[in-house]
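Of the protein chains in this complex, all but one are displayed in their positions.
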Amino acid sequence: MLKYIVRRLLYLIPVLLGVSFVIFVLFNLVSGDPTAVLLGKNATARQMEELREQLGLNKPLFDQYLDVVKSAFTFDFGYSWATKQQISKMIIQGAYPSLCLSLPAFIVATVLSLIISLVVSFYRGKGIDLFVRILCIAGVSVSALAYILFFQYFFAFKLGWFEISGFEFGFPDFVPYVALPAIIFILLSLGPDVRFFRTIILDEIYQDYVRTARAKGLSETVILLKHVLRNALIPIITYVVIQLPSLILGALLLENFFSIPGLGGITLNALNSSDFPVIKAMAILSSVLYIVLSLVTDILYTFADPRVKLK
Amino acid sequence: KENNFDEREINLISPEKISGFDPINASDRYSGNETGKVYEGLFEFHPLKRPYELMPNLAESLPTISVDGLTYTFKIRKKVLFHDSPAFKNGIGRELTADDIIYSIKRLADPKLNAKGWWLLDDRILGLNEWRSKHAAIEKTNYQEEVEGLKKIDDYTVQMKLKRPYPQFLYALAMPYTFIVAREAVEHYGKEFLNYPVGTGPFILPKFEQTSMITYVRNLKFREKFYPKDGEEGDDKLGLLADAGKRIPLVDQINVHIVVESQPKWLAFMKGKQDLLEVKDVNIQQSINPDKTLKDIHREKGIRLIMKPMLDVTYFAFNHEEQIFKNRKLRQAMNLAFDRAGYNRLFHENTGFEAQGPVPPGLGGYTKEFKNPFVKFDIEQAKKLLAEAGYPGGKGLPTIIVQTRADTIGRQQVEYFEKCMEKIGINIDIGTNTWPELVNKVTKKQHMMYTMAWGADYPDAENFLGLLYCPNQAPGSNGSNYCNPEFDALFKQAAIMQDAPGRTVLYEKLNEMVAVETPWIFGFHRTDIYLTQAWLKNFKHMEFNHSQFQYLNVDLEVKKQLIKKF
Amino acid sequence: MKENSLWKDSFKKLVRDKWALGSLIIVLLYGAVAVLAYFGFLAADWAKEVGASNLPPSPEHWFGTDIFGRDVFSKIIRGTQIAMSVGLVTSLIAIPIGVILGALAGYFGGWVDDLITWLYTTFSSIPNIMLLISITMILGKGIFAVYIALGATSWVTLCRLIRGEVMKHKEREYVQAASAIGGGHMRKLFRHILPNVTHIVIINTSLQFQFAIKSEVILSYLGLGVQGEPSWGTMIDDAKLELSRGVWWQLASATIAMFLVVLAFNLLGDALRDSLDPKLKGK
Partner (left out) sequence: MTSPLLQVKNLVVEFETGDGVTRAVNNVSFDIPAGKTIGIVGESGSGKSVTSLAVMGLLQKPAARIPQGEIFFNGQDILKFNDAQMRSIRGNQISMIFQEPMTSLNPVFKVADQIAETIRIHKSVSSKEAWEKAVDLMNQVGIPSPSKSAHKYPHEMSGGQKQRVMIAMAIACEPKLLIADEPTTALDVTIQKQVLELLHKLQQEYRMSMMFITHDLGVIGDIADDVVVMYRSNVVEKNNAQEIFYTPKHPYTKGLLACRPKLGANPRRLLTVSDFMDENGVEKIITPDRVMVFDKEQEKEKSSDILLEVKNLVTQFPIKGGIFGRTVDYFKGVNDVSFQLKKGKTLGLVGESGCGKTTLGRSILRLVEPAAGSIIYSGKDITHVYGEELRLLRRKMQIIFQDPYSSLNPRMTISEILTEPLNIHRVGATKKERLDMAKELFEKVGLKVMQLNRYPHEFSGGQRQRICIARALMLRPEFVVCDESVSALDVSIQAQVLNLLLDLQEEFHLTYIFISHDLSVVNFIADEVGVMNCGKIIEMDKANNIYKNPSQDYTKALLSAIPKGEVKSNLTSLV
């Protein structure tokens, strides 16, 4: 097992190589010549040329790629082209609010939808099951925008239960700011989650071991919560862990509307000002997250199901 | 957070993320506004007088200019202190001297920094470009090295020499790019300098962090500076002179909230959490009646409406390197087919002024009387001209792709344009782009048409007419690559004239002559719409408002009264 | 004696379930509308101005009119075509890739797994927006690019889910039994294991559909969406400007249109899933 872990971690190497390559290619595709954007509306040809020289965009492509790789492995992302800020600082400063919003919301959403889906799969086929399913789909069909505009207007403005927008660092302070977006976040993810968990759980409840559990005189809830859930764990783990990286990368729409200075905005701004170093940093960050997390999932698999072997 | 009534604080909004506090990169209006609270320039625009008028700020007086208009001598105000900062000897801000002026200008030219504002002095000051290109090669920039055009006479006198007359020079010295920074601070903080603004300004921001609110506190050591006694006539009636002669700044604290989306801005203002709101497209309808008066629901709360034309112009630019657009009649036909009334209604809630030419009202060079014969909606004549142009009913014309920003409004605006052109048989296609894409297409001349808006950098028609000046073509500001020798010749001449009646006449001539040439499809001069709370005092619409905030004031009594209504 | 199999049975069961049948009908209806719209039999004149701008719903304009005074209803009809095609095609791209790669990774493990893990890790670490932009860059803007872009970005989740499930199932005895009768890898994988993880594929597809429609919004927001054609995406996007003006009908009608079809797809998916489960005989 330890061997496995080590091997998988070594894996960061090819992945980082791949990511930095793809990113590099894509960037050169996407934002042709960044200097025009970076210098603003009064840019002159001469200054653009100078900047190009300075950013090393005149170097042969391969050398440029090497730089990318270097920063990928040294985790030294340097400074943003557009904001001139130190990228590592930008990311840390941005990750905090993003997490304040998405992490609690995510946890609540997951737990909540697990509970709901357990309940509905218990009543599968009955009215409530259908009702909840319809509700879920209604939930996901409504555009996030609609939720945001309405909730902000109604709960924050009319009723004044929450702050309209903004953010403050430090634990209790940020709560009133992130509460509302968090609720919306939950509402949005409830739909798909419940739908997904439900199917997974339903796939288990007709197995024979459930019959055995009943024969023991276990209550349905215990059966669902312990036996069924435990067996359904593998897909659930996968599903849940997959979403984690996106949490840190932030929920753009929510952050924008509630003026939460998170990473979502930073990424978009970077794209809008062809700020390559930042994009690069983001990509590398998330790929590292990805590797680590998928490793974690695989290890969790073996705990979830003793029959799974990792070679 | 509750409103507080004991602190004299005002709450403002910045609709865009602030990236940092380095003057030389304060390119967009909003970072300009922020730097303007901590940093100062030699000059500033008079907060009340219109048309815009420069007044000395760090400079003691307007400079003396040699007859050839090349040598400027500045006297610098004494006893101007920098903010306290660890950068200085035992943390106490020192007095500002001539060296700081020279240093700051050189810094703008520093090739290592490649400042966004460099274009402003590019090829203007004697020896500065040489200094720049020299150091481009060298490892470390040497600020000791003299630059011929920047001479220190004594601690309080600086002399600057220009290559050739540059009438906008003083404007340049009023812009954020040339705000004065302290060398110690720059060197002490190094790359982090942009997060530790150390200026001479009326407000202090010890450390800048990327959050949703920036809080400035009053600079207690701020020099004696007083609220102007005179302004535009009518200002006293508006109560703008109530604080005349008082020492500024008038408030203890300014909170700038960074709010990007329009709804939260609007809601926050309507809850009385914000003192000033710049009303943008979607909220216009909620603010004013069709007759452009403030809606009653707002008036009851004492909210005030301020509408003033902006110094800007929107346009659909042709790419004049495309053969078809060399054909003037085609351009004119399209201008005539463009139904501006409808456009104004849909996208500006009827608050825009139809642009007759590039120069907006409020600048020398704009003439009320002048009506562009092609800026009207006349399908018949459009068809006629189109036929004359050789494309009867649009036959023979390729589908014209108009590049625009991808956001909803951008898309809709071109959709509208498309419908207009349909009427005379011209096919338009929409090309939606991310911002970088659009910029690239324009700078690389890879477009047939694109839409754009241009806002003034300084109050001078030259800044607009330059958009059609051949040497400025892409990647310069003349994105339509329009070339007209006659125009260029005149422009060249006007560009180096000092502000004088003669020049205005020339501007007018240029404006009208290029207008009828219809190098663009002229759009609008938009209107700035502001809502202010009753308790916010001394706010007057101002295009270049980075230095305006020190004059603002808040009436806590009124606030206490009115806030109940929110 | 008639010979029948999982799929035959399930179809029989499917049509017996009235909800499923209803959903099926709705989906087919949308499909028909889409096709008709595509060939211009329906809402061909959606672009025509039929009244003043932003008219609220009324007898003659059921869903009101948009900013240019175009009939929202016909825009919806017209948009169906894009929504359906985007939903279906992206699924058609994402599902097979996801299933096959996931299955291979989970089943063979070892270097195959490594390779595929590498692939999707790389994929999913690149900011989606950037991927989308660049794909449209390569393929040029338009519906086709949208298909590819969405398809390419949404197979990862499924892939990982399938991988996990297959890892679980391949240790089961019935798989051993399959090899005992000389079943090759492919048979074990696709004939034996996959049918036992169909439920994941199904649920994913039905979610995928609504994901695709919604992402089309984001795409059009980035200007990568479909050009010169009304799409539910753009209609929902417009709401950002309209709602504050009290214009809610575009958003509402687009949302409802989407809700119905997504609902139909999901119920259908569930029904299909149930019918594919032999243990759910006769209820």
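Read from first to last, the chains carry the letters A, B and C; within each, the first residue is number 1.
By our rule, a contact is a pair of C-beta atoms (placed from the backbone, for glycine too) under 8 Å apart; a residue touches a chain by one contact, two chains touch by 3 or more.
Everything numeric here is computed off the predicted structure, so don't read it as measured data.
The hidden chain, counted over the whole complex, makes contact with A, C. Of the listed positions A:L17, A:L112, A:L218 or A:V292, the one in contact with the omitted chain in the full complex is A:L218.
Listed here are the chain C residues that touch the chain not shown: 1-6, 9, 171-174, 176-184, 187, 191-192, 195-196, 276, 278-283.
Although one chain is hidden here, its contacts on chain A can still be listed: residues 1-2, 5, 206-209, 211-220, 227, 230-231, 233, 302, 304-307.
One rule holds in what follows: only the chains that are shown with their structure count from here on.
A count of C-beta contacts for the chain pairs A-B and B-C puts A-B on top. Centroids of chain A and chain C (each the mean of its C-alpha atoms) stand 21 Å apart. Inter-chain spacing, taken between the CA centroids of chain A and chain B, is 38 Å.
Chain B and chain C have Cα centroids lying 47 Å from one another. For chain B, the set of residues touching two or more other chains reads 263, 434, 437.
Among all residues of chain C, those that touch two or more other chains are 133, 237, 240, 244. The part of chain B that touches chain A in the complex is made up of residues 1, 17, 19-20, 22, 25, 27-28, 111-112, 114, 116, 118-120, 122, 136, 191-192, 194-195, 209-213, 257-261, 263-264, 267-268, 270-271, 273, 434-437, 439-440, 442-444, 454, 457, 475-477. Contacts from chain C toward chain B in the complex involve residues 49, 53, 67-68, 133, 141, 220-225, 227-228, 234, 237-238, 240-241, 244-245. Contact residues of chain B toward chain C in the complex are 262-263, 266, 281-283, 285-286, 346, 405-412, 415-416, 419, 429-434, 437.
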